[in-house]
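Heads up, the thing below is written out as structure tokens.
FYI, not all chains are in this one, though none of them got moved.
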Amino acid sequence: MSRRYLDIAVDRGEAGEWMHTLVKELYPICRSITGDGFRRSLQILGERIPLSVREVASGTPVFDWTVPREWNVREAWVKDPAGRTVVDFRDSNLHLVSYSVPVRGKFSLPALREHLHTLPEHPGWIPYRTSYYREGWGFCLPHRTLESLTEGEYEVLIDSSLEKGALTYGELLLPGELEEEVLVSAHLCHPSLANDNLSGVSLAARLARDAMESRCRFSYRFLFIPGTIGAIAWLSLNEERVAKIRHGVVLSGVGDGGKFSYKRSRRGNAEIDRAACHALAATGDPFGILDFHPYGYDERQYCSPAFNLPVGRISRTPFGEYPQYHTSADDLSFVTAGQLADSLEKTLAILKVVENNGRFVNLAPKGEPQLGRRGIYSSPEQNEALLWVLNLSDGCHTLLDIAEKARLPFDRVSGAAALLAEHGLLREEKEPTCPSDSAARLSW
Amino acid sequence: MSRRYLDIAVDRGEAGEWMHTLVKELYPICRSITGDGFRRSLQILGERIPLSVREVASGTPVFDWTVPREWNVREAWVKDPAGRTVVDFRDSNLHLVSYSVPVRGKFSLPALREHLHTLPEHPGWIPYRTSYYREGWGFCLPHRTLESLTEGEYEVLIDSSLEKGALTYGELLLPGELEEEVLVSAHLCHPSLANDNLSGVSLAARLARDAMESRCRFSYRFLFIPGTIGAIAWLSLNEERVAKIRHGVVLSGVGDGGKFSYKRSRRGNAEIDRAACHALAATGDPFGILDFHPYGYDERQYCSPAFNLPVGRISRTPFGEYPQYHTSADDLSFVTAGQLADSLEKTLAILKVVENNGRFVNLAPKGEPQLGRRGIYSSPEQNEALLWVLNLSDGCHTLLDIAEKARLPFDRVSGAAALLAEHGLLREEKEPTCPSDSAARLSW
């Protein structure tokens, strides 16, 4: 078959290791929605894919928001009355509430306690907390540590800075045959959390690498951004580019052991939504399809009413539905190479459908063409697909429509279309050319 | 929340007693589709709500019908061969077939029998019969009484009159903020039958009283009319007003012990129909939703094809599905204050949805607005509603649409909209302003 886009055979072992290695490399870095950790992370990604690094100055208005000051941390700890360090940012970057203002002082235990966060139900885990848009400070620690603290005076140091600087993000545009784009977006603002979202970042990086090595119909735009403010900033700075986005996915939480799930775009039945349902059903594995809802990751921004982009979200277990979510237990062991490879394979299966989908017109639409004399009658499976494609290639139906109506795998349908096109029996149509006669519309 | 229409907290004990007392007061009166009993009933209602009494002269053509002669009764009885009164209209006004012509004469038992109606399956009950549009006469009595009658000559007196007069009905228009109307219609033509329909009449009267004491967006038109001919007469005399009716309900049989039920308007999915489904599901109580069918009460007339009004019917057990229907067993004990109060509460819940429904446009539709800096982020439930309202307030969706898609209670959604409007994030739109771009239409 001549035209076959995004024709990538995944070597699950190799690809899984590639992604897990990247997760490991990024894991120790302290990231937030701005700051040097984010820059360092982009640098690591840039060693694998040709990323452009963008900076948006603090104070820049972006729609209803303003780019915040840049946050960096040098040191942060709590010392107990005996002078022992009981919480140290160097041990885990989760220990410090993100965007904590600088603090240097002494606190009684009760006063300190108002700034300490723990998870009583998981006494050994450190929670992950942020205070981006409300000035404050705090430490996160295992509940077990909190309980061991004795009365007395504690010394606290947070040597952080909140200064005019920039919001940083990474962007990569891979030109395809068409100017129309597929958007792949992953948030990179969380510190040492493996599934949320180094898994999504690694999957996006691997997709970019694979797309660079294959023939793509669409151009691909990859974004590695801070959550919420990053998507809003990108949309604000690229409003005129948004109309080119034909399909998109937000990647987040794709390395855990749960089943693969797809959250529909706001449109509910966009081509990417239908492609996901079709491709996942064809895998034979359990999978979840979630209706759109306005809470979530950056699909919230891409699917805001003024944009309403056809952008779905790919995850495994949805965020908030696993206990390790936003805790130190979302670590390197929670995410495996095999789960990452499975997510890659399924994401590619979805994208292959939109890449290879098309709308054809049967050039011998009066009765059936005589396939026998062309020598393209073969197995019953193949014949079935040929007849379906011929019958429904009326300018109204895409190959995905046909696959859905025929209840056949998309690959078999697109293969049949390629064969028929080779024999001059089909012509591709860019725009729908449905007969205006309402009686010609099919009701199924 | 500033705008909150029909904001009535029902005191079930007080409201139930109020309605049951009214049922009791109206119960003994002999009513028919015309006559002094109907007038006396309107007078009693007029002591509670400022009713206008209308009269339409006998002989007036109303669409395919003609207003009939007026019927009144002074006396009616049957005496047995021994001169004992065996059936007496004074004991129960159900004893006389409604619209019986005057009769004075003697009849053998077999000749009399052709004019006697009983219910063999309920030998102690008196059936309810009418002969409005076919001249005739008859008595209704317990089957037990019929069986005790001996051969011999019976004396019959029906001192009734059928004369040129009028069809009488009561009407009350409560002006709201809008000229557009909600129609509330109850038939008042049945004599001593409590559920059918003094229950509906009392509920309508109570709704009127409550609506008078609260802020209403719509104007409310209450009709207390004779069934069929009354609705036809009103429609005929008010054809130009009909276009103002935005929503409507027929109230009948709302005091029995069955579950609350709503019969859809002919449109099937009018706003009132959807409001009913939504509001009743939110109660948590069992309820019934009946598809439209052209048999029933006055919704038959309001939903005739030339009018096709968005008028549903509120009942508890649908008429004809309880054995007491149209018999003397539909008495004051069959209808309880508690059941009436429950019907009031649920009817109000439905009307509150149409009163407070609206269509808004998100004024910060590019990405999400920053709710945090406005201090309106609160509980997760509240936030969920805020995000849904922002996301779907695109000029296409009403609050009820949003409540349905979000599967949230209407109140929470309308509360969120009010809060967002207060903060300048929403503007109400009177007319739908859906983007013409077909890709923007949501398919769910």
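Order as written gives the chain letters A and B; numbering starts at 1 within each chain.
Keep in mind that, in the parts below, a residue touches a chain if its C-beta (ideal position, glycine included) is under 8 Å from a C-beta of that chain, and two chains touch if they have at least 3 such contacts.
Bear in mind the structure is a predicted one, so any value in this text is a computation, not a measurement.
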item	value
Oligomeric state of the whole complex, in copies, if 2 are shown	3
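In the analysis below, only the chains that are shown with their structure count from here on.
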item	value
Centroid spacing, where centroids are CA-atom means, of chain A and chain B in whole angstrom	54
Residue numbers on chain B that touch chain A, as the complex places them	362, 364-370, 372-373, 383-384, 387-388, 390-394, 406, 439-444
Sites on chain A touched by chain B in the complex	62-65, 133-134, 228, 231-232, 235-236, 239, 264, 266-270, 291-295, 300-301, 303-308, 310
